[in-house]
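Some notes on the structure that comes next.
Removed: one protein chain of the complex. Kept in place: all other protein chains.
All chains are identified by letter, namely A, B and C, in their written order; residue positions are counted from 1 within each chain.
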Amino acid sequence: MNVGNEGFEEMILDHYRNPRNYGRIEHPTSAITEYNPVCGDALHFTVNIRNSRIEDIKFIGRGCSVSMAAASILTERVKGMEIHEVEQIREEVFLKSLGIYLGPVREKCALLSLNALKKIAGGKRDES
Amino acid sequence: MNVGNEGFEEMILDHYRNPRNYGRIEHPTSAITEYNPVCGDALHFTVNIRNSRIEDIKFIGRGCSVSMAAASILTERVKGMEIHEVEQIREEVFLKSLGIYLGPVREKCALLSLNALKKIAGGKRDES
Amino acid sequence: MFDSEEVKKDFPLLSRRDVVYLDNAATTQKPKQVIEAVIDYYENHYSNVHRGIYTLSEEATDMYEKARENIARFVGLRDASSLVFVRNTTEALNLLSYSLGTRLESGDEILLTEMEHHSNIVPWQFLQSKGVRIRYAKLTESGLLDVDDLVSKINRRTKILSVSHVSNVLGSINPVKELCSYARDNGIVSIVDGAQAVPHMPVNVDEIGCDFYAFSGHKMLGPSGIGGLAGKPEALDELIPFMGGGEMIRTVTYESSTYADVPLKFEAGTPNVEGAVGLSAAVNYLRRLGMQNVKKHEMDLMQHILNLEDEMSIRNLRSYGPRDVTHRGGVYAFNIGNQPSFSVDDLSEDSTLARGAIHPHDIAAELNKRGIAVRSGHHCAMPLMGLLGLAATARASFYIYNGKSDVDLFMSALLEISRGL
Partner (left out) sequence: MFDSEEVKKDFPLLSRRDVVYLDNAATTQKPKQVIEAVIDYYENHYSNVHRGIYTLSEEATDMYEKARENIARFVGLRDASSLVFVRNTTEALNLLSYSLGTRLESGDEILLTEMEHHSNIVPWQFLQSKGVRIRYAKLTESGLLDVDDLVSKINRRTKILSVSHVSNVLGSINPVKELCSYARDNGIVSIVDGAQAVPHMPVNVDEIGCDFYAFSGHKMLGPSGIGGLAGKPEALDELIPFMGGGEMIRTVTYESSTYADVPLKFEAGTPNVEGAVGLSAAVNYLRRLGMQNVKKHEMDLMQHILNLEDEMSIRNLRSYGPRDVTHRGGVYAFNIGNQPSFSVDDLSEDSTLARGAIHPHDIAAELNKRGIAVRSGHHCAMPLMGLLGLAATARASFYIYNGKSDVDLFMSALLEISRGL
C-alpha cells in the first residue's frame, strides 16, 4: 500500500496476518468464488442467509495484503446485515473506510470481496 | 510549383501552355496510359520503337502544369534514345533537370511521364 | 463569442510560421495548452497504465481514465466506459466493419451515402467478398442528403446504416438523429462518422441515439494517433473484440482466452496515453470557447465567403455544397473552370484543361506562394468526386483561429490567380 495513515496501515496488516472469519461454512445457503486474473488473487465466500439477513459468513482465499485484509474486514462488517444493505455499500465508501490511499490497481484488490458479496446479495434478490 | 528559379519556372509554364509532341501516333508500336489517382491526372503515350530506339513519341493528357510540362519536356528528351537509356534515367536526375523545387506531392506529378516511359521500355525489353 | 485573433495567439505554429492555414478538415493545429499537456505527461508522469502498482503508473492510469471521462462527457456520453480509445476514425470504422461483419450473411445490405469518406466505404467493401451488398443513398441537387432516397433503400436485408455527420467535401450536415431513429425502428445498427462534426459543433452522442459514433483527435486540436469510438453500452457489449493482446483480456491459457469488459476489450496493447491526455486538454480548450460559438464562428465565415463569391464574381470560380449555411460546416470545395472527371478511358486530343481552367494542384501551389495553405485532390472521397463529374477540387476549410481577414486574403488571392496562370 502507499502513503497512508499509520493506524489504518496497522489495521490492514493485522487483518492480513490474522484474517477474521477465515474458513468455510459447512452447508452454506450461498457460496461464490471471485478472482482477479491480473494477480491471481482468489477469494471464496460461504454465506448463510436467512430471512434476507446474513447470519454467518466465512472466507478462504489467497491474495495480497490488501485483498485479504479487505475480505476479512468486510466479513466482520456484513455479519448481521440485511442483504439489501450489502447491495447498497458504495465502493467509494468502503474504500474510504479502509483509511489508506490505494491507487487504481490496488483498489481492485480491495473491491474483490465487495464485488463477490454484492453478487451473492443480487443473486438472492433475484431469487426472491 | 514552389520556390524556384524564375527561368526554370518560365520553362515549365511554357511547356504547360504549349506542350510539345502533343497528339497521337497513328499506328504506334507501344502505347500506355499512366494516371495519378490523387489528382485525376492522366497521360497517354504512343511510341514508335524500332531497333530498340525511340523513333517517335507523342502524348495526350490532362493534368496540372507540372505533370503536363514534365511530359512535354520528357518527350523532347527521349526522342532518338535507346530504350535502355530511358530505363536508366534516374528520377532524381530528371527532377533536378526541371530546375525547380517541387515538394513530395508534385514530384509525383512530374514523375508520371517518366514512370510511363519506363514501363514501356521495360515491356519492350521483356519481349526481346 | 470568442475572437479568432486572440485564439490564434495560443497556437505557436501560427505565430511562428507566416501561414494562413485553411486545411482544417484534414487536420488542425495544436494550441500550447495541448502541447504543454503532452510535455507535462512526458516530463512528470510518464509510465504504462493499468497494471502498475507504483506511483507513476497510478498517476498515468489516473490521467488516462480522467481523459476518457472528460472526452466522453464532451461528446455527451453518460458513461465514460462507453468511450473506446482508438487511433482515429478510420480505425473505429474498421473495428466496426470487422466485428459487425462477422454477423452478416450473403445478401445482407449496408446502407451508406454518396458523400462518404473512403474510411466509411472501403472497410465495408471488404465485406463484399462474403456477398454483403452496399447501397448508397443519393444526394439532392444542392448537395444535401436525400433522406427520402435513404429511407426508400431500407429493407429487411438492411443490417447497417453508416453515415457521415458532416461531409468533408461539401460540408453538408446530415440529420443523423432522424436517420438513427429510422434505423432503430427497423432494427438496423446505426453508425455515425463524426470526424468532421465533433471538432466543429456541439455533439451529443446519447441524444443522437446511434449505436456507434467515431471521431479523430487530430481534427479537433488534439494529437495524432488518438480518437474515439463511442457507443451505446449494450451495443459495445455485444461487439466481439477486434484486436487481441495485452490489456484486452481477462484470462489467457494456451488453449483459449476470455476478454475484459468494454472499453478495455477493444484496447489491445499499450495505449497512446499522451494522445489521450493531449486530447483531453484539447477538449478543455474547445469547451472554454463553447461549441455553440465554434459552430457560429464557422457559419459566419462560410456566409462571408459565399457573400464574397457573389460580390467578387471571380471568373470561372465554382464551388460545391449547400448554399444554406445552417446546413453546412466550414468546408469550401471549389474549382476554377471545368475539371474533367477522373477516367482513364476518355482521353482525347483536346482533353487538356478547358480555356481559363486552372488545375487544383496549380491553384493550391499558387495559393501556397501567397502563404495560404489549402488542399487539392479528391479529399478521400473519390466516388463523390466522380458523382460531381470531377477528378479533383481545391478545398479551403476553416477553424477557430481563422478570421474574416483570412477569408478576405484567400478570396483576393483567388481573384488574382484566376486572372493569372
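Simple rule for what comes next: contacts are C-beta pairs under 8 Å (C-beta built on N, C-alpha and C of every residue); 3 or more make two chains touch, one makes a residue touch a chain.
Computed from a predicted model, the values in this text were never measured in an experiment.
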| item | value |
| --- | --- |
| Shown chains that the omitted chain touches within the full complex | A, B, C |
| Residue among C:S81, C:S181, C:N204 or C:S224 that touches the chain left out of view | C:S224 |
| Which of C:Q128, C:N307 or C:S405 contacts the chain that the document leaves out | C:Q128 |
| Option touching the unshown chain, where C:S4, C:T61 or C:T89 are the choices | C:T89 |
| Touching residues (missing chain, whole complex) on subunit B | 2, 37-38, 103-106 |
| Subunit C, residues in touch with the chain not shown (by the definition above) | 12-13, 16-17, 19, 21, 23, 26-27, 29-30, 35, 38-39, 42-48, 51-57, 87-91, 93-94, 97-98, 114, 117-119, 121-123, 125-126, 128, 134, 136, 216, 218, 223-226, 242-249, 251-254, 256-257, 268-275, 342, 361, 364-365, 367-368, 372-377, 380, 382-383, 386 |
| Subunit A residues touching the omitted chain (full complex) | 1-2, 13, 19, 22-24, 33, 35, 37-42, 44, 60-66, 68, 105-106, 109 |
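Definition applied: only the chains that are shown with their structure count from here on.
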| item | value |
| --- | --- |
| Graph class of chain-chain contacts, one of line, ring, star, complete, other | line |
| Farthest-lying chain, centroid of Cα atoms versus that of subunit C | A |
| Residue list for subunit C, restricted to those that touch at least two other chains | none |
